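One protein chain is absent from this view; the other protein chains keep their places.
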Amino acid sequence: MMHPVAIIGVGWSGFRPVTPDVSYKELIYEAAVRAYADAGVDPRRDVDSFVTVSEDFHEGTSIFDEYVPDQIGGAQRPVHTITGDGLHGLAAAAMQILTGRFRVVVVEGHSKASNILTLPHITAYAMDPILNRPLRANPLAVAGLEACRYMHESGTTREQCAAVVVKNRRNALRNPAAAFGADLRTEDVLVSEAVASPLARLEISDHADGAIVLVLADAETAGRLSPRPAWIRGIGWANDSPSLESRSWARAVYAEQAAAMAYKMAGIGNPAEEIQFAEVDDTYAYKELQHLEALGLCSLGRAGPLTVEGATAPDGCLPINVSGGSLGVGHLLEASGLARVLEVVLQLRGQAGSRQLGDVYTGLAQSWRGVPTTSGAVAVLSNQLGGRES
Amino acid sequence: MTQRIASYPGTTLSEEQIEQGRVLSVHDRLRADYTWDAGLAIGLYLDGLKAGVILGVRCARCDRTVVPPRAFCEQCFAPMDAFVPLADVGIVNTFSLCYVTWDVKRIAEPLIPAVIDLDGTSPPAGIMHLLGGIAPDRVHIGMRVRAVWKPARARQGAITDIRYFKPHRRG
Partner (left out) sequence: MSMRRVAVVGAGMTRFVRRAMETPKELAWHAARMALDSCGLTLKDVGGVCIGSAPDAFDGVHMKGEYLSDGSGAWGKPVMRSYVGGGTGVFLGPHGWYHVASGLFDVVLVVAEEKMSSFHPHAQAAFLTIFDHTTERPLEPNLLWIFALEMNRYMQTYGISKRDIAQVAVKNKRNAADHPCAMLGEASITVEDVLNSEVLAWPVQRLDVSPVSDGAVAIVMAAEGVAERITDRPVWVQGVGWNLDTAYWTNRDLAYPEYVERAARMAYEMAGVREPRKEIHIVEPYDPFDYKELHHLEGLLLADRGKAPELTAQGVTGRGGAMPVCPSGGLLGVGNPIAAAGLMKVAELFWQLRGEAGARQVPGTPERGLAQAWGDLMQVGTVTILGTQRPA
């Protein structure tokens, strides 16, 4: 990268299953104030541009970008929305800094999932209105179809998927921001009600409310303001086909391509060795496994066994979703990717409390936009410029 | 565009073609239901409306009083928690005479939406509401108006607890 970009401030509020005491504006304001204090910036003076991520149907408001500027300090400033995951927003912010025209750019994402009364219906409205929706299938069926084919091709078992749930919800017990920490056993997951086989209820992440704000800066500003910037070494994003009829059902092709783009930028040739820990999308338990393989962190069919062996536990050789992932923290709609980045940044700074992974210097965050999309992004972050010196 | 382009794509259909089924179409009716947490500032605003009071809020740093209330000042980014009751009178900043409902039906008697700058806000800050109790051709920018409230027992804690604003003579 020509002008390196770093995350110099993070702030969050939540994450809880309901947040009835605050409006979305107040929820976001809290996260924003924390992020700006963390970064040491005044949004009214020091921030050059703001990017927020949201989807109208999640808000219940059309042209929702109307309502984003005030609570992030963006009124009468350059502000725009990306209808994507928080990592797409991160990419947009990073690109702006890389042009050389912007020095400090803010990214915001949030979830008020608790306010959406008909969320499964709304998810169904993302399905093709002519070819798919008339079938009136629960959109979870799309995940069930994919899980079925993935398990068939990779040899992944239900027990291995259940191990993901157990790990992530246990990890969440040590995350004060997590909504769904729990001490489960594999059996608990396997006997939970079938929803869209092979998915059982406990393999599906519940939603939580929350807001996350990140402050990005160019190298000079980061050097000046931040004791330990989290450098964005690489970022990538990609779409496979939106059409159910034309996609790969076993492989997360979008994640493969997004990772390839990010790794190339970061100069990573052997991700399995060079990525020390990762936060990946686990909206459904099998997705964590599918994504690990798509990211090249292990080969096809190995993610399940590695999980059961404990390799992806916090004390394993490749800790995955130490935060608890969506299964443990709560699925935060468009902010989910930001929750993954947040954990990576905290780990790189040594600020992850009892979850701290010891000395780490390169981590990966990955997101997926959920059914029925094949859209996702990847970010590789490091606390050292230039990668792996010590 | 370059003169090399001979024709432009885009095929026109008429409403009749669709209604008469001469073009295949799929219909869907969406269920998009939400319950939005009002939160601190708007929660208090709605409580105030139920009590027959319009609340504003003051930013001490900027020395401005605004409505609708908000928990933070969008200008200086400081938190705001000094809620102040405002008089329910103000000045018409702008208005319109609207002969079309939100769902595009024609009406004979116009609705009169307006932005009303409320007394007590500084610099003048308005809310959107409706005017009533006045002939449409007598409405003008700058006229003073006062809120007409629903009776207390009918108020629910909503912007519609005010039925409309009508002309108000001082003194």
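Just so it is clear, A and B label the chains in written order, and each chain counts residues from 1 on its own.
By definition in this document, contacts are C-beta pairs under 8 Å (C-beta built on N, C-alpha and C of every residue); 3 or more make two chains touch, one makes a residue touch a chain.
Everything numeric here is computed off the predicted structure, so don't read it as measured data.
Q: Which of the chains on display does the removed chain touch in the whole complex?
A: Even though it is not drawn, that chain still touches A, B.
Q: Per the definition of touch given earlier, which of A:R34, A:H88 or A:H207 contacts the omitted chain?
A: Of the listed residues, the one touching the omitted chain is A:H88.
Q: Hey, which of A:F15, A:F180 or A:W237 is the one touching the hidden chain?
A: Of all options in A:F15, A:F180 or A:W237, contact with the hidden chain holds for A:W237.
Q: What is the set of chain A residues that contact the non-displayed chain in the whole complex?
A: That gives, for chain A, the contact residues 1-2, 55-57, 60-63, 65-70, 74-84, 88, 91-92, 94-96, 98-101, 122-123, 125-126, 128-130, 236-243, 246, 253, 257-258, 261, 265, 369, 372-373, 375.
Q: With the missing chain put back, which residues of chain B would touch it? List them for me.
A: Interface with the chain not displayed, on the chain B side: 1-3, 5, 8-15, 18, 23, 27-28, 30, 34, 36, 38, 42, 45-46, 66, 68, 70, 74, 93-104, 110, 113-115, 125-130, 141, 158-160.
Criterion: only the chains that are shown with their structure count from here on.
Q: Using mean C-alpha positions as chain centres, tell me how far chain A is from chain B in Å, no decimals.
A: Roughly 36 Å separates the two chain centres.
Q: Which bits of chain A are touching chain B when the two form their complex?
A: These residues of chain A touch chain B: 19-27, 29, 33, 42-44, 57, 60, 69-71, 73, 75, 112, 114-118, 121-122, 125, 129-130, 133-134.
Q: Hey, which residues of chain B end up touching chain A in the complex?
A: 26, 28, 30-43, 70-72, 74-77, 79
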